[in-house]
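Here the complex is missing a single protein chain, while all its other protein chains stay put.
And then chain A:
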Amino acid sequence: MKARQLWSFFGGLTLPDGKNQSTQVPITQADLPEYLIFPLQQPTGNLLIPVVKIGDIVLKGEVVAKAQDNLSVPVHASSSGKVIGIENLPILHPSGLQAPCIIIETDGKETWIDRYPFKDYQQLDPSYLRNLIREMGIIGLGGAGFPTFIKLNSGAKAQVQTLIINGAESEPYISCDDLLMRERAHEIIQGIAILRHALQACHCLMGIEDNKPEAYAALTAAVTTGIEIIKIPTRYPAGGEKQLIKTLTGKEVTSRGLPIDIGVVCHNVGTAAAVYRAIHLGQPLTSRIITVTGSAIDRPKNLEVLLGTPIYHLLNQCRVDQRRINHLIIGGPMMGFTLNDINLPVVKTTNCLLVGIPEPNKSTPVMPCIRCGACAEVCPAHLLPQQLYWYTKAKELDKAQDYHLFDCIECGCCAYVCPSHIPLVHYYRYAKSEIQAQKQEQEQAHRARQRYEFRHRRLEQEQQEQAARQQMQKASLSPSASEDKKRALIQAAVERARSKRIAQKEKLN
């Protein structure tokens, strides 16, 4: 096979990968928990609307909440049981948000609903297929959790030339995609075929970091025609969508744009496998693979977990060393967020639980920025992180935007190398949310002003109209010019008559 040309992206890091710990054992089925919790808030879109009520018996795969907008997908019960509550609970979110959740008590039987597999999906119309994928509750399993059907719906405006499958998994410690690729290569390959059909894409490239030789081998063995599997250099964040597209195609997704603008659509391997199961087996998305690892975990491994499973239930199965839980990270060490509540349920985007590792840098104090430039050398977005920090700290948010704050992908490379241990990403997140809040406020103010002006104008108009009407009325009451004329004529006639009469009288005399 001829070597394919690869491009490199600026910046990035070689990180200690820590993946070996969790790749020693095959994917294990997690035990069925007693309770399952389904938050009605998805990564994107508005709250879902529950379609079950307390006391309902549900089957595995049954829709329990439906979407009410075009940015969400339904949620399905991941096991059979009884709905025992719909209430506000904290959900997996960096800011400790609460949201309404459906709580299901499992019955241990795992009874499925009726499933309708479509083995010959090629007969299906792409738009029908997209809708089916939506109804199956599939969202991107790689990270941001964007609904898959939207990314399959390129519309007429752009032609998808290349479907890119992301098997890079560059974040340290996480190995769920790696294991999935090793063990379920055929599911991924068939899922890709479905995605291609839905997109009507000509090419398909798949990038795998070269630190996963087993996954690469498994996929190349399973591959059918039309999919090119490419080893890419291991360099964080090679799995970032824009970085992966650059590596494989040499094209840069523009700052404000989407991959589709340059004819590319990117999906994760996990999503491909979920699509396969949804279409070929008729199974909605009810489970995913999660890496449970870290220094406090006795047996790091990858578990196939029912969505809605509480985190403590998973930790129990992996033998946690209680003394070493210094913090719990959802996601990887570079981009994950910490939580201190282990009662929260896993959701579709949960790819990793990192417990007790790595040691937090609490011993190193934060120093002032010494402008060493180390951060700028590693920033894959090619920003000047120290300038962003400077302006964010000074609350000069306009300036921070001039320095392209919103191009920051929050990969954490800058903070990783900063000798002053400045929590740079935290400042950027803060600045972004602040700017967004300001924008919203401005928009609200703008809308309020518009409403006010509109009302003002309307009132004014009404006033004017009223004035006009009054004038008319007044006009109709007051004598008009023509009437004056008439009256003058009459007057004249009267005068004439009178003078005639006088003249006749005089004649008679």
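Just so we're on the same page, contacts are C-beta pairs under 8 Å (C-beta built on N, C-alpha and C of every residue); 3 or more make two chains touch, one makes a residue touch a chain; residues count from 1.
Please note the rule applied: contacts and distances are computed from a predicted model.
Taking the options "Ferredoxin--NADP reductase", "Ion-translocating oxidoreductase complex subunit D", "Glutamate transport system permease protein" or "Nitrogenase iron-molybdenum cofactor biosynthesis protein NifE" in turn, only "Ion-translocating oxidoreductase complex subunit D" matches the UniProt protein name of the chain that is not displayed.
Touch with the chain that is not drawn comes from one residue among A:L97, A:M367 or A:M472, which is A:M367.
The residue touching the chain not shown here, chosen from A:K66, A:K82, A:K251 or A:R299, is A:K251.
Considering the complete assembly, chain A touches the hidden chain via residues 9-10, 15-16, 172, 242, 246, 251-255, 257, 262, 327, 329, 333-338, 354, 358, 360-362, 364-365, 367-373, 376-377, 380-384, 386-387, 403-404, 407, 410, 412, 415-417, 419-421, 423, 425-427, 429-430.
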